[in-house]
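Step one of this worksheet: look at the structure below.
Only one protein chain is missing from this complex, and each of the others stays in its spot.
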Amino acid sequence: MEFKLTKEQEAITRMIREFAEKKLAPIATQIDRDAKIPPDIHPELRKLKLFGIPYDKKYGGGGESYIELVLVIEEVAKASAAVSVRLAAHYLAPISLSLYGTEEQKEQCLPKLCSGEDIGSLAFTEAATGSDPEAITTMAELSGDDYILNGSKRFITNAPLDGLAIIFAKTDNGVTAFIVNKNQPGYSTSKPWEMMGLRGGQVADIQLKDVRIPKANLLGPEGKGYRMLTELIAYGKLDMSACLLGIGGAALDEAIKYAKETTARGKPIANFQTIQWLVADIETQVEAARWLVYRLAYLASQGGDIRHQSALTKLFASEMATEVTSKALQVHGSYGYTKEFKIERLYRDARVGEIIEGVSEIQRVIIAASLLR
Amino acid sequence: MSLNEYRGVWVFAEQNDGRLRRVSLELLGKGRELADRLRVDLVAILLGEDAGKLCTELIDYGADKVLWADDPELRCYRTDTYTKIIASQIMEHKPEILLVGATYVGRDLAPRIARRLGTGLSADCTSLDIDEETRLLQQTCPAFGGNLMVTILTPKERPQMATVQPGVMQPLQKSTRKGEIISIPADIEHKDMRVSRLRVIEETRRGIGLEQAERIVSGGMGIGSVENFKMLGKLAELLGAEVGATRNAVEAGWASSDRMIGQTGKTVRPTLYIACGISGAIQHIVGMKDSELTIAISKDPKAPIFQIADYGIVADLHQLIPLLIQELLRYKGAR
Partner (left out) sequence: MNIIVCLKQVPGTNDVRLDPETGSLIREGVPSIINPEDRNALEKALLLREEHGGNVVVISMGPPQAEVALRDALAIGADEAILLCDKAFAGADTLATSFTLGSAIKKLGHFDLVLCGTKTLDGNTGQVGPQLAELLDLPQITYARRVEIQGEILKAERVFEEGYELMETRLPALVTVTREINEPRIPSIDQIMQSYREKEVKTWGAAYLGLYEHSVGLDGSATKMSKIYKPEFGKGKVEFIEGSMEDMAQGLLAKLKERNLI
């Protein structure tokens, strides 16, 4: 058992932190205000090769593991959670392909995804479904050698950005996953939703009108889409947990900075025990989440089923993030409630953690189910 | 090395374009005190052409002697020529202390001299003291952006060399004094001309005299934007003040780097310092703490800047500054 990063991993953290502090932190407020990531950011992320970290080099990936990926998402999230969510959501597409894709599909799709030329999305949720596979209304009908997709998807991150979407639709024998090019005729997206936090994440609805998908783009076994989804979403939870870990870490940094720089009655407020307790609690929670997330990344890198562990990790990381951002805001007093301080944004960004990739209640159901079976 | 052979306090007198840099006069002020306490002469060493007037000025500001090398080639600073002349004078006359202003020239020159002589050098001193018994110069300078102060000694080598931050020491009152002007050889050879200056581009944007400014209006992160910084410029103009900035404001691109006040920027001691939207990080405070009257304006009543301010205003700058400008205009109009 070794609880430390390798030198390479430390170097990744150091360099991505430098990038995030130089390029993302200065515009994070702007991204949040405009709900838009400036177009020049994407090429920078590509240059650093952040879109295919854990995949095989022969597909243009980095040949590293999920640990490196998690470190990158964490550092990016510290500066701008919105940008980290673009990465986290993107990864669901290459993960789907690497787990279920045929060799041809991998060769065809992964290089562009790994280079970031294509931005990935995963589309399951619909207006009427939460996580209920029976309620899916998007249909895929066989017509000759093609499937014709009709329906709509809700709250899909990266949906308006060029690239590939993994879209789930009903077929004769259940739910099936398809690889869909987002430029394809019949694919369109709504205006992005105005969100409370993670603004800039480009979360939109997808409309599918007679979208023609060749059989070759059917991903994984037909009719087994829901089972695939539960496995894929486990990786989504891993990426999201890394993002929440970054938000928590940023809240800790902000709380420390404010406590040291701000004085009351001539003394830094850091001298007051109430503040000390808040800061101590924040770090304790962040560290606990950190090692859960890193371990989950390790397990993901080993292969195997991570559904149970990812449920409890995301559950813990999301509750950690809402709690520590709230505590760090409390350290700031009234100022924390103003838009002048970063903690206000972190507080909003954190909140989605308990909802995204399955609400906390569902995570508890998953955890309990595997314990009390 | 026999330390006892070394006596006297020297100051490098820096001239630029025929005028003395103010820091050289400041060093004479400090050097005078050190020389008196050590009971030795205070010597200024000046390199330049037609600088007789400057020699007299150096004496008027406290030098007992001026060593002057007069040569057309010395008009402009050159690392090689200046190093050679000063190092050879030091080897000949053996002063125990050499002070150099921490200017762009001083910081280029002093390390080169120290290396040639194999002696110690401290950088950017903000305070100098002497132990009269050991004759050791206590050289105090900031490190880690002013978060720490370090006192440095040069126990076994001579001269004890220090560069000193401009704006920190005080010049003496100018008065007619007696002193000796001694001509020293320039002795410049072709091999000393390895670097040449093709031309000078003066940029008014570079903070001419921010160190000497009597009034400064300075902005930090609370200012919020380039546009608001321009508004600060307007306020400064009405007050006859220069505009300063914190490191963060400079790094945000709101002000140019020559406007930076603090450990990594300039040290100022104006009569009036108005700090707008500045929280008061140590790195900034070390550069302005000696201002005579400090007025701090910030939205955050807990900002540390208020601890070193004489007057404080807790207000939204975006409302207060236009109002100040308006009131000032009205006041000026009424007069």
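For clarity, chains are labelled A and B in written order, and residue numbers in each chain start from 1.
Here is the rule we go by: a residue touches a chain if its C-beta (ideal position, glycine included) is under 8 Å from a C-beta of that chain, and two chains touch if they have at least 3 such contacts.
These numbers were taken from a predicted model, which means no experiment stands behind them.
Contact with the undisplayed chain is limited, among B:G29, B:G145 or B:P171, to B:G145. Touching the missing chain, out of B:Q89, B:T154 or B:N228, is residue B:T154. When the full complex is taken into account, the listed residue touching the unshown chain is A:L50, out of A:I31, A:L50 or A:I366. Residues 7-8, 10-12, 14-15, 18-19, 22, 47-50, 53, 62-64, 68, 72, 260, 266 are the ones on chain A that touch the missing chain. Counting the whole complex, the residues of chain B in touch with the unshown chain are 16, 79-80, 83, 103-105, 107-112, 114-116, 118-124, 138, 140, 142-157, 194-203, 206, 208, 215, 239, 257, 263-264, 271-272, 282-283, 285-286, 289, 293-296, 306-315, 319-320, 323-324, 326-328, 331.
As a working rule, only the chains that are shown with their structure count from here on.
Spacing of chain A relative to chain B, judged by their CA centroids, is 52 angstrom. Residues of chain A that touch chain B in their complex: 26, 261-264, 266, 269, 335, 340. Partner chain A is touched in their complex by these residues of chain B: 252, 279, 281, 299-300, 302-304, 306-307.
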